[in-house]
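In this view, the complex is presented without one of its protein chains, the others remaining in place.
Presenting subunit A:
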Amino acid sequence: MIKTCKNNKLSLSLCITLALCGAASANVTDKDIANDQVTTHDVVSYGMGLKGQRYSPLSMINTSTVKEMRPVWAFSLGGEKQRGQESQPMIKDGVMYITGSYSRVYAIDARTGDELWQYDARLPDGIMPCCDVINRGVALYGDLVIFGTLDAKLVALNKDTGKVVWKKKVEDYKAGYSITAAPIVVKGNIITGVSGGEFGIVGKVRAYNALNGQLVWERPTVEGHMGYIWKDGKKIENGISGGKPGQTWPGDLWKSGGAAPWLGGTYDADVDLLFFGTGNPAPWNSHLRPGDNYFSASRLAIDPDTGKIVWHFQTTPHDGWDYDGVNELIPFDYTDKGKTIKAAATADRNGFFYVLNRENGDFIRGFPFSDKITWASGLDSNGRPIFVEAGRPGNPMDSKDGKEGKTVVAAPSFLGGKNWMPMAYSQDTELFYVPSNEWEMDIWNEPTAYKKGAAYLGAGFTIKAINEEYIGVLKAIDPKTGKEVWRYKNYSPLWGGILTTGGNLVFMGNPEGYLLAMNAQTGEIKYKFNTGSGIVGSPVTWDMDGEQYVSVLSGWGGAVPLWGGDVAKRIKHLNQGGTVWTFKLPKNYN
């Protein structure tokens, strides 16, 4: 069947293609998603498995063969609209599904690179996404391709035609909400967070029936807000997040607390929990909100059936540096004194790497993965940071004379020791591959500021490289010891995801445009290919017709080009783009 499909030309009508491929183009089931990590012929979840380990056992392409890898096709996203391409491709039955910047979706013949269909969301006038017009990918379920839009909607498209099957407004874009993360499907529900932390929003994680878009539950990520569950079409109160308002927030600031879960989440079937990270608290000036400000800058374990918070772990209590806690929490098991530990790991914006017990959220260990951390001197036995109070930016209200306050140098910068770009975990090397950046920031109070014609007190920021030779560092980290096994330094900041394989390889793209493959044990570069624009997407691998493929999106953008100073010097010559590159070994290669 697959062979028959292979020679299809685009000139054949889609229904003929479907007829020929019958069994091959089956719907995506819960089982397909649950097994995604071990089935190598498809990629049907963000993270290549709901755990988000981004590990494939495939080994045809390996440290000795990878040098022969070459592109088989490239697909242009077209149009005038380029900017950052942060998508992770999905593969099912020889079809690749990707998202592009400006809320576009494409279905592509994975063998030829021919376009099958394209969907362009109509974006309303006046949306104001914070950090570029990116999207990180689709979810697949049944015969649907589901993604979130910049105007905060979930859209489900028919996988064969690209036509809209259902569309749901998740939040009001006019209030500052948007969606850029890839949703995930767990037990038939599509689960998504929202972006928009700076506008006084309240973060929420929501589950919808993936087939029809009906809301199943919603869980606010800020202490004090009521969660809901829908039963037989009825909205039922389902407990206040954190029990009651006002425990870790002064006054009524919990009402506009931020904590947006903007990067989506992971899921582990072993413990049957969703793991979502949450953004920084609002307002940005930490002096206005003494307290820990739950559940900002935290990891939340959520019951996938009810939306109840089962446990939480806060990485940056009382955040004053914009250290979002959204980073992916990746479940993994390891053996300690003959005992299997059900752990999960996360590399935080704040520069620390945490290993948690994923059953109950207990802190197992934590250590810095950033070379320089100024805001905390370490973690205590519960994983709580030991603050360096001099490292906290001042209160702008203290500048009564209208002069700039003192400048505080904070490392990591607010773009984080690690930003959104997902790390990977190899079951072979038992190492995490963490795409990180070594940068710091100057922060000062800015009394001469205005907002919408009103006087305002802002903060000025400049991001600076810590080292002349590099900002980006890919680090291979042993979660059991905290030891860094190897590092790869990159001149410009890293902003793309990692893939690791059974071929003892780590794949990664850089803003300079290269897709790189490295020896997973040593970091030695084994392959390098210039894709023509910066890579900020996440590579994937799968096998098809007995061959292993690798794909990655190329297209420079994301939040980094929005900031200047030292960083701008390093990246201003990088050109925009929008291309999917797909690679394999030559057919006759032995």
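Assorted remarks:
Simple rule for what comes next: a residue touches a chain if its C-beta (ideal position, glycine included) is under 8 Å from a C-beta of that chain, and two chains touch if they have at least 3 such contacts; residues count from 1.
One rule holds in what follows: contacts and distances are computed from a predicted model.
Of the names listed as "DNA 3'-5' helicase II", "Carrier domain-containing protein", "Phosphate transport system permease protein PstA" or "Amino acid ABC transporter substrate-binding protein", the one that matches the UniProt record for the absent chain is "Amino acid ABC transporter substrate-binding protein".
Checked against the full complex, the one of A:A74, A:L123 or A:V388 touching the unshown chain is A:L123. Only one of the listed residues, A:I236, A:A269, A:M397 or A:I525, touches the absent chain: A:M397. Checked against the hidden chain, the listed residues A:D30, A:D442 or A:E547 yield one contact partner: A:D442. One chain of the complex is left out; on subunit A, the residues touching it are 83, 102, 123, 125-128, 130-133, 175, 197-200, 250-253, 255-256, 279-280, 282-285, 287-290, 322, 324, 395-397, 399-402, 442, 446-462, 559, 561-565, 568, 572.
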